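All remarks here apply to the structure that follows.
All protein chains but one are shown in place.
== chain A ==
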Amino acid sequence: MKELVSKIKMRLNILRVNTVNTFQGETAYFGNNWGNILSTFLYTVVQILFVQVLYSQINTFAGYDKNQMYFLLFVSQLGFYTNWTWGEVNHRLLIEDVRRGILDFLLVLPVPSLWYVTFRKIPLLTIARDALPNLVLLAWLINWAHLPLVVGNVVLAVLIFILGIIAWESFCFLLLLPVFWHGESKQIYSLCYVLRDNENVPWEGYRPVFQFTFSVIVPTLFMAMIPVSVALGKVDGWPMFSLAVAVATVFVILKKIFWKIALKNYTSAS
């Protein structure tokens, strides 16, 4: 028990110091920090325009009205920013570090290596800077009172969303690992972009075979479509929650196993 507490304390401490260190790094290039806002803002505006155009022709899409579609867009953007600013930043950093042999310096630190490389950068400033304006805009467009939200469903939806983020991070982590064998994996890793591009289609719009594929094999739907469907009461929450737990667990275990195998194959570039 004492050992478990000490392990948890160490991991929380890594989160804390890495957050501080990331913040120091984020503020190092202050002038460059605001350049990304415009592109993310324009992306959101284009998505909103698409929804406007779509719903000027039809009343519902896969059972979703315009307000519910904005809600889906809101959650999918939340998932996107979480992945982009945390998961992807750390993945790309790891690819570069393996390529250049800089991982050496991390592997000689007395910390759990997988935890450390997963949470090396926690860019709170970037999240606040890039995500907040767009999420606020979307939140402002949503008529929250007209969404059929029930507390129990929302709680389950939030948990599924978190599990989805964990599963997706682990899935993408597996895609970067070929760098340990081939010395490069950016192109393989870029599959994460393509596979995540289905984030604005509601769960109900997928055929069963694609629902299965994009939840169990490539776990993208847990980050927005399934939590939204659960929150809106369109699908039963508990089976989806159980599935999310199972999928996240499997991917986390796979991540741990393949990390160990990858480290055995680490050649540490000179």
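Please note the rule applied: a residue touches a chain if its C-beta (ideal position, glycine included) is under 8 Å from a C-beta of that chain, and two chains touch if they have at least 3 such contacts; residues count from 1.
Basically, contacts and distances are computed from a predicted model.
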Chain not present in the shown complex, as UniProt names it (candidates "NADH-quinone oxidoreductase subunit NuoE", "Ribose transport system ATP-binding protein", "ABC transporter domain-containing protein" or "Sulfurtransferase complex subunit TusC"): "ABC transporter domain-containing protein"
Touch criterion as defined above, residue of A:Leu107, A:Ile127 or A:Val216 at the omitted chain: A:Leu107
Chain A, residues in touch with the chain not shown (by the definition above): 13-14, 16-18, 20-21, 24-25, 28-29, 100-102, 104-105, 107-111, 113, 263-268, 270
